[in-house]
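Here it is, the structure, as C-alpha cells.
All protein chains of the complex are present and in place, except for one that has been dropped.
After this line comes chain A, so read on.
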Amino acid sequence: MGFGDLKSSAGLQSLNEYLSDKSYIEGYVPSQGDVAVFNGVGSAPGSQYVNVLRWYRHIASYTNDERLAFPGVQKPLDQYGGASTSAPPADDDDFDLFGDDDEEEEAEAERIKQERIAAYNAKKSKKPALVAKSNIILDVKPWDDETDMKEVEAKVRTIEADGLLWGASKFVPLAYGIKKLQISCVVEDDKIGTDFLEEAITAFEDLVQSVDVAAFNKV
C-alpha cells in the first residue's frame, strides 16, 4: 500500500498520519525509502501537515550526496507506508516463468481469503478487547490518633469513577496509637492514574494527611 498521489491533499494527509508516530519512513534511521518519498512529495508541504513538514525539513537538511548515501534500495513509491500484508507481492509476476494462465485459481484463492478474513473479523469482534488493569495498594495516613479511621475509609470508598473498583482494606498501626488505612483497588490503566487517586483522596483534607502508593502491580 502506498500513500496515493503525494501531490494531492489526500496523499499528504495519509503520509501525515503515517508519520505521526514515526520519525522516518522505514525503521529508525534515514533510508532510501525517505529519499523516494521525499522526491515524491517534491516541495515543502503546507503547515497543516505538521508531521510531513517536520520530516520533510529534516530530510531536506541533508545534501544531495548525503541523501544518496542513505542505506537501502529505492523501491517504487507505492510500496512504502503501512505494513499491510494484503498488498500483492508485485515481484511475483515478473518471475512467472511458465506464464500459467491461472486467473481462475487466483479468483478462487482470493474468494477463500476474503471468507477467512470475514470469519476472522467476526471472531475478533466477539472477543472483548483486552483492557490493561493495575492493582494498586494505597496508604492513607490521618492527621492524628483522634481521626476516625472508619470515616476515612467510608469517605475513600465514596470516590467513584469509571474504571475504578475498591477492594479490601485494613488498618495498620503506625505509632502512638495512630493507624493508617491500607486499601487496595483495581483500576483500568487508560482511565485512572495514581495521580487522580491521590488528588481525590487528599481532597478530604480534614481527615487525610497524606496518601502514598504502597504497591502498583499490573494485572
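In this text, contacts are C-beta pairs under 8 Å (C-beta built on N, C-alpha and C of every residue); 3 or more make two chains touch, one makes a residue touch a chain; residues count from 1.
As a working rule, contacts and distances are computed from a predicted model.
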- UniProt lists the protein of the undisplayed chain, choosing from "Nuclear-export cofactor Arc1-like N-terminal domain-containing protein", "Large ribosomal subunit protein uL4m", "60S ribosome subunit biogenesis protein NIP7 homolog" or "GPI ethanolamine phosphate transferase 3, catalytic subunit", as "Nuclear-export cofactor Arc1-like N-terminal domain-containing protein"
- From A:D148, A:D189 or A:D212, residue that would touch the chain that is not displayed: A:D189
- Item | Absent-chain interface as seen on chain A, which is shown | 17-23, 28, 50-51, 53-55, 57-58, 61, 82, 84, 132, 189-193, 195
